[in-house]
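Of the protein chains in this complex, one is absent; all others appear in place.
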Amino acid sequence: MKKSLIIPIIGLIILGVSAFLFFNKNEERDNKNVTLPSSLFDTVDFYDMKPLNQKELDDFYIVNFFASWCKPCLAEHPLLMELQSKGIKIIGINFRDDEENFVKWINEHGNPFFHIIRDDGSIAYEMGLIGVPETFFIENSEIQKKVQGPLFYEDIQKYL
Amino acid sequence: MKIFKSIYNLFFIIFFSLFINISLANVNQLQDYYKTIRCLVCDGQSIQESDTEFAINLKEQIQKKYDSGMDLKKINQELVNIYGEEISFSPSNNHIILWVLPLLTLVLIFFLVRNKYRKN
Partner (left out) sequence: MISLLGNLSFYLTLFFIIIFYLGWGKKIFLKDQVLLNLIYLGGIIPFIFLIIGFTISDFSILNVIQNSYIDDPLFFKITSAWGSHEGSILLWIFLINFFGFIFLKSNNNFQIHKQIIFISSLFILYLLLSSNPFVYVENSSEIAGLGLNPILQHILFVIHPPTLFLGYIGLIIPFVLASHILVKKDFSQNLFKQMLFWSKISWFFLTFGIVLGSYWAYSELGWGGWWFWDPVENISLIPWLLNTALIHSLQVSIKNDQLKLWSLNLALYSFIAAVFGTFLVRSNLIVSVHSFATDPLRGLFLIVIIGYLLLVTIKLNIKSALHFNQDTFSLVSKESFLLLNNIFFIASALTVFIGTIYPLFSELFFESSVSIGAPYYNFAFNILMAPIILLMAFAPQVSWNKNENKNNKVWITILITSAISIICYFYFENIYFAIASFVASPIIIQSLIVIFKKFHKDLRFYSQWLAHLSIAIFIIAAVYTEQFDQEENFIFEKNGSSQLLMSNKNNVYLKNIKDTSYSNYQEILVELSILNDEKEYILSPSKNIYQPSGQVTNEVSTVNQWFHQYYATISSIESDRVAINLVYKPMINLLWISAIMLVFSIFLSIIKRR
């Protein structure tokens, strides 16, 4: 076989693989093996100034990152309220927010959270936050699922 | 043959000895490090260039850890563990092939050309 054929043949192989990749794009992002940071359990609640009482937590609970400056957070808010009404405990983490704006937002729209933590970004960092809103579904102290972006009905359907 | 071989050898020697020096250069370490961390909510920028909340937060957290004494290697490893390999613009050692390839190419070229000329 001629030497000059090597490159175009490799080119065709790459093309073939590109075509394969193109039609089998993996949309799901891996759930990174993130362990729940201790700061989640040590940081005091904004209102009652007490740390999380782990005995009060069920086997299943939700951690939700939000901010008053975040529009999609407002969009998913009703879903959080619904989850709360079904008795599901949600830990709310207020990400890099102004305190006044945060309080106004909670008062205006309602508080779906069982425990609220104000975060300057360090808890977000340790949990691998991409951006608000972001929701973690925790089962038996392990992260079962992560939803980046606003929650949709399909995401929470099975928990209701 | 003599000339370009000498040029080439000279170039190789100087370049590689300088290259080793590069990794020891210590100018503005933190800012340079930020340039190697990818902003995951941007289109391929590094966190150094981006002003999204994601980038700013990451810069702040890294700064905190750096100031408290953690060295950049540890910070980087932690970052990769949390966010995955894609956060770093410097491919890890799993992808050593990327780093080896250009050097391999150079060596290959050198020998190919040398053999071709031997024939002539």
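Which chain is which? They are A and B, in the order written, and residues in each are numbered from 1.
Note that in this section a contact is a pair of C-beta atoms (placed from the backbone, for glycine too) under 8 Å apart; a residue touches a chain by one contact, two chains touch by 3 or more.
Please read all numbers here as calculations on a predicted model, not as lab measurements.
**Q** To test your reading of the contact rule: which positions on subunit B touch the chain that is missing from view?
**A** These residues touch the chain not displayed: 1-4, 7-8, 10-11, 14-15, 18, 21-22, 25, 27, 35-36, 38, 43-46, 49, 51, 84-92, 94-95, 98-99, 101-103, 105-106, 109, 112-113, 116-117, 119-120.
**Q** Suppose we count only contacts with the excluded chain; which residues of subunit A make the list?
**A** On the subunit A side, contact with the omitted chain comes from 2-5, 7-9, 11-12, 14-15, 17-19, 21-23, 25-26, 30.
In the analysis below, only the chains that are shown with their structure count from here on.
**Q** So, what's the distance in Å between the C-alpha centres of subunit B and subunit A?
**A** Chain centres of subunit A and subunit B, defined by C-alpha means, are spaced 31 Å apart.
**Q** Which residues of subunit A touch subunit B once you look at their complex with the stated criterion?
**A** 30, 32-34, 95-96, 120-122, 124-132
**Q** Give the list of subunit B residues in touch with subunit A in this complex.
**A** Of all residues in subunit B, those touching subunit A are 40-41, 52-54, 57-58, 60-61, 64, 81-84.
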